[in-house]
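Only one protein chain is missing from this complex, and each of the others stays in its spot.
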Amino acid sequence: MRVPWKRPRVLPGFGLTLGYTLFYLSVIVLIPLSTLFLKSATLGMSGFWAAVTAPRVLASYKLTLGASLAGAVINAFFGLIVAWVLVRYRFPGHRLVDALVDLPFALPTAVAGIVLTTLYAETGWLGRPLAQAGIKVAFTPLGVAVALTFIGLPFVVRTLQPVIDSLEPEFEEAAASLGASRLQIFRRVILPAILPAWITGFALAFARALGEYGSVVFIAGNMPMRTEISALLIITKLEQYDYAGATAIAVVMLVASFVLLLAINRFQSWSIRLTSD
Amino acid sequence: MATIVGVQNRLTAGPRNLTEPFAVRVVLTLVALAYLLVFLVVPLGAVFAEALQKGWAAYVNAVREPMALSALWLTLLTAAIAVPLNLVFGVAAAWAIAKFEFPGKNALITLIDLPFAVSPVISGMVFILLFGRQGYLGPWLQAHDLKVVFAVPGLVLATIFVTFPFVARELIPVMQAGGTEEEEAARVLGAGGWTTFYRVTLPSVKWGLLFGVILCNARALGEFGAVSVVSGHIRGKTNTLPLHVEILYNEYNFQAAFAVASLLTFVAILTLVAKSVVEWRSSRRTDVLSEPRA
Partner (left out) sequence: MSIEVRNVTKKFGDFIAVNDVSLHVPNGELVALLGPSGSGKTSLLRIIAGLEQAEAGQVLFEGEDATARHVRHRSVGFVFQHYALFRHMSVFENVAFGLRVRPRASRPDEKEIRRRVMDLLKLVQLDWLGNRLPSELSGGQRQRVALARALAVEPRVLLLDEPFGSLDAKVRQELRRWLRRLHDEIRLTSVFVTHDQEEALEVADRVVVMNHGRVEQVGTPQEVFDHPATPFVMGFLGNVNIFGGRVEGGRAILGPLHLDYPEHPHAESLPAAGYTRPHELEVDRAEGGGGGFWAALRYANTAGAVVKLELATGDDRLVHVETTREQYELLRPTTGERLYVRPRQVRIFVEPGKGLPPPSERVVPPK
């Protein structure tokens, strides 16, 4: 129902709050962001294209995309298990574990960055046994994936928990009365019901990982063409005063994130429509 | 994302009598715990282990070192400015969105979610583009001898950009859930605008508000990427605590880096505790409200 602007409103403060909100957003968000597009436009179409497809830049896309995907996939798999265990089972220390899942949200990325690097370096607690098995983590793309797994961990778990928790028992009971085994019930009844939330959690973890900087930049090693993420490349260009080049890459990253988030939003409202009676 | 309109606080979920066989449950639980151990517990412990590797005295020295202290001060100052500003914004935006209908509301909500879609590096970069020496407003600032980037104002702006959604995002669903009837009733009874807000709206959303402030604060204290771009890393002047950690680490002064990092980790742990408490208190309150009177 579209409400005309002029209708007198019962509750006060509409003009004040909306006005302030828009003002704040403009100053903090819209104007700064617009400079991004303005600056990259100065390159012109061909200059822009050259900037965003240079070999070093392409290599950074590959690394960022690949490692983000890997992290999101690992989190999807293990996150499902964690969410299920936290909702359905009880064990000593359950509350503590549940609270701990939010650590990657609360911990500053720089701290995460340095501790993961120290742990997975060849002299580190986890790095040493892995090195003996022939696996190098720090300063390789694998290290980037590990950091991005850490960063995205809460997303899958937290999106799945409420959904699993609100599954009504009748569906599982009905399936059991019809002769289904526990595994069949999971595959045919539970999984389809939680699939939208699972995909959403995965996508959110992926989106977050794409733009991540602080937790990655220490463990990556930052070798151009090999272990340089796109976000770092932007900073490098900034330090070289190649503002236009930096903004070009930033625009690409922004567009990718927006598209992803838009897709997530659309997907969420579609799945809500599908599952409501 | 992590809102408190979340998981119910029942003892167990799922059908009462149907569950996986015991062996399966044990395996799943162990796998889940192992995953969390490797990715969460070990790093958490390692921060403190590394910080204390040269003993308690070295730890205290690193924390009390003047540069570290000034970084701490700057971090606190930044948060002290950013969080209240974002609080006011969050309340205003939530009020406008939750209690009114207007065209473009959805676009506004998406706009508020923006920082979550933007890499922190980009968040910092836009301020350089705007206020840097070669930026759009650079010459004007230089003419008036004002510094934004590579100075404290830049840090504050970048921090505000990155953390402004938190309060709004927590508050909007809570305010929406509250509906408009109570406020309308207050108006009918003759209450003024501010009175309605203080006495009717605020008490019913206080947990959501607190939650949002906690998250906003945690992020403000710990922000690294955006601030790193904007600050210029000038020790003693534009170094926040996370940036100081980076500098120490890059100088191979690992023990000091972890010592300072441990301070931030304490804050993170406090944030988790506060979050749990708020979730517990708010769900307890709604349980009490929804129980039928005997």
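We just call them A and B in the order they show up, numbering each chain from 1.
Note that a residue touches a chain if its C-beta (ideal position, glycine included) is under 8 Å from a C-beta of that chain, and two chains touch if they have at least 3 such contacts.
Everything numeric here is computed off the predicted structure, so don't read it as measured data.
*Asks:* I need the residue numbers on subunit B that touch the omitted chain, in ascending order.
*Replies:* Residues touching the hidden chain, for subunit B, are 15-18.
*Asks:* Can you list, in ascending order, the subunit A residues touching the missing chain?
*Replies:* Against the missing chain, subunit A presents residues 168, 170-171, 173-181, 184, 188-189, 192-193, 274-277.
Please note the rule applied: only the chains that are shown with their structure count from here on.
*Asks:* How many angstrom lie between the CA centroids of subunit A and subunit B, rounded to a whole number?
*Replies:* 16
*Asks:* Please name which positions on subunit B make contact with subunit A in the complex.
*Replies:* 1-2, 6-8, 10-16, 18-21, 24-25, 28-29, 31-33, 35-36, 38-44, 46-47, 50, 88-89, 92-93, 95-96, 99-103, 108, 110-122, 125-130, 132, 134-136, 157, 160-161, 164, 180, 183-184, 187, 192-193, 196-197, 215, 218, 221-225, 228-229, 241-243, 245-246, 249, 254, 257-258, 261, 264-265, 268-269, 271-273, 275-276
*Asks:* Enumerate the contact residues on subunit A facing subunit B in the complex.
*Replies:* On the subunit A side, the touching residues are 1-3, 5, 9-14, 16-18, 20-22, 24-25, 28-33, 35-36, 38-39, 78, 81-82, 84-91, 95, 97, 99-116, 118-119, 125-126, 149-150, 153-155, 158, 161-162, 164-167, 169-170, 172-173, 176, 182, 185, 204, 207-208, 210-214, 218, 231-232, 234-235, 238, 241, 243, 246-247, 250, 253-254, 257-258, 260-261, 265.
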